[in-house]
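The complex is shown incomplete by one protein chain, all other protein chains being positioned as in the whole.
When the chains are written out, they are named A and B in that same order, and each has its own residue count from 1.
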Amino acid sequence: MVRFLSEYRDKDLAQGILKRIEKISKKPANFMEVCGTHTVAISKNGIRHALPENVQLISGPGCPVCVTANVDIDKMLAVLSLPDVIVTTFGDMMKVPGSYSSLSKERAKGADVRVVYSTLDAIEIAKNNPEKKVVFFGVGFETTTPTIAESIIEAKEKNIKNYSILGAHKVVPPAMKALLDLGEVDLHGFLCPGHVSMVIGSKPYEFIARDYHIPCVIAGFEPLDILESIYMLIKQVEDGRSEVEVQYKRAVKPDGNPVAVGVMNQVFEPADADWRGIGVIPGSGLKIRDEYADFDAARLFPDIEVPPTREHKGCRCGDVLRGLIFPYECALFGKVCTPTEPVGPCMVSSEGSCAAYYRYDERVKA
Amino acid sequence: MKDDRILLAHGSGGAVSHSLISDFFLKVFTDPTLKRLDDSAVLELGSDRVAFTTDSYVVKPLFFPGGDIGRLAVCGTVNDLAMSGAEPKFISVGFVIEEGLEVSELEKILKSMAEACEEAGVPVVTGDTKVVDRGSADQIFINTAGVGYIKDDIDISGSNVKDGDAILLSGSIGDHGIAVMSKREGLAFGTPVISDCAPLNGMVKAVLDSGAEVHALRDPTRGGLASTLNEFAEQSGVAITIDESKVPISEGVLGACEMLGLDPYQVANEGKLVAAVAGKDADRALEAIRANKYGKDAQIIGTAKQTDRPKVFVSTAIGTTRILDMLSGEQLPRIC
Partner (left out) sequence: MCLSVPGKVVEKKGLAADVDVGGTIRKISLKFVPEAKVGEYVLVHTGFAMQIVDEEEANEMMKLLKELTDGPVS
């Protein structure tokens, strides 16, 4: 029994919720999850195919690795061409292909690329290699950004001069708005990201319920969390309500974690960001404030040559990320594009929709 | 295989490794025995059948909770022979040593190898040593090769799994990979995770002697249980379904995997066995495994069914179904 994990995997309770869902669900219910960790959890626990026909779970732009545009990956790879550079990154960015290459491939050619578990490890590397420039590839949503901000604050306090961030940080609520405004997918509810909400709280989603009349449930990640959240969404749909409800109460407070948000805002300010598949969404990104410019790789290395961006022919990651198609509806899925030979990031990222479907769901719709 | 350079992933034992083997090695080395890609080559020498295998060990760090590179090198090769149903008889050992390795470390490794050989009852009969200059090898790399004798009535292979077979697992998964990772990453455990590195020829003999009809045996090393089950499925043309609640995983391994974002099904084991036995003999085989000191936690974890779409399914803890894919890419480099 692992505390706060095992109890949420109880078979009887899970089957009980599924029976209740089956009992009450009559109306069409297309729900989108906007968190890659949810996509994987749903697939890994076989939830997708255990729901009644009228309930469809659609994966959205929830994987921060997948929504990083090629141009941002290409910029990070271009940094490697500078002398005396160590690139540090979280593991999940290693294999993601940019226009021409990936961090993993560059490491195989001899580039100094190191995987770290925490930004604090990256600072250690900077301390231990004072003659090198240590650049951290900043990718992530609001769960991760406070930790990156904290690393910059600590680097400044400890007078570490050779540490910087190449940032591609994004925030989730503006992307949800952009998707709704695109109006491409008939959505009846959002499964909201539990750990992003742990930081930002439940208030940032209120506009979705209020202005777009779409139900929202902030969901945890264990099987019972997800099943209970789907049940709550269905209940809203059947009752004709549209509210923001918190299922993941043990971690999400209405105001989130103000300390973490404060740290994030101390270092970052809103900016526009380029989302793969969607394009530039105003105010959906974060950039480092002037006060911390010394830690902004974009400003420290303004003249690096980045080759022209190109997208891979036939790759439909963008359509998958917008919820327009299921992964198996992409012509390349499972044939040309597999986890061993990926064409786009959705297949290579550990939280990509295509990888999750390929690994855990049937390769074709059952 | 699209890469023009070898990546770490090519050594992980999962799907990427397989593509290296099928796209390159098998195109050059065309012997039909090699093509079977079993743990050992089963060969005819006169009127006898012999199993022949080789493995190289590059584990980092050299010493980890529950074992070291020396013990690994002996057990790994002994086990590969045993998984073909062979009685391991002799092993060879080749060392590539980096200039500067402390003699005391070498001594510890050799002592460990001798102990493992003693336990398995398999002597080192020939060997070779090379020393390379500092920087050209990481402390020490070891290759072992082994031969074993296969009795006439044995027919064990990954391509022999039959419709209705029971799938047995001899104990908890993920211990070796997590033990090595924990030493490498400096993780501290409340209850330490210990590598399961062990010689399994005794366990295999017990299962075969029990009279159970054994069709396939494999030890789930690199790529973990997921790779082994997928290999069985593909080689034999069966669909294997396992019950997640029957697969033993220790709390320490579960916790470390959650923390590191690893999948315990894809983590290496060095002292576990997966067996496909005729359904009717499942309990008999289970009893034989459990009687062995390394098989106390053995379970019947699933069944195999004839199919034209080979795959591995997991019946999850919450009563739903999903597929179990082979490891793709590098999850844990230099784990054995």
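Observations, loosely collected:
The rule we apply is simple: contacts are C-beta pairs under 8 Å (C-beta built on N, C-alpha and C of every residue); 3 or more make two chains touch, one makes a residue touch a chain.
Every value quoted in this text rests on a predicted model; they were computed, and no experiment measured them.
Counting contacts over the entire complex, the absent chain touches A, B.
Screening A:V199, A:V244 or A:M347 for touch with the missing chain picks out A:V199. When you scan B:G252, B:G295 or B:P310 for touch with the missing chain, the hit is B:G252. Residue A:T143 is the one among A:T143, A:N162 or A:S284 that touches the chain missing from this view. What chain A contributes to its contact with the hidden chain is residues 2-5, 7, 12-13, 16-17, 19-20, 23, 35-37, 63-65, 90, 92, 117-121, 139-141, 143-144, 146-147, 150, 193-196, 198-199, 224, 228, 231, 247, 249-253, 257, 259-260, 263, 351. Against the chain not shown here, chain B presents residues 182, 187-191, 193, 251-252, 254-256, 258-259, 261.
What we mean here is this: only the chains that are shown with their structure count from here on.
Computed from the mean C-alpha positions, the centre of chain A lies at a distance of 35 Å from the centre of chain B. Chain A contributes residues 1-2, 5, 9-11, 14-15, 43-47, 49-50, 91, 95, 104-105, 108-109, 117, 223-224, 227, 338-341, 350, 358-362 to its touches with chain B in the complex. Here chain B touches chain A in the complex through residues 1-3, 5-9, 15-16, 19, 185, 245, 251, 254-255, 258, 260-261, 314, 316-323, 325, 328-329, going by the rule given at the top.
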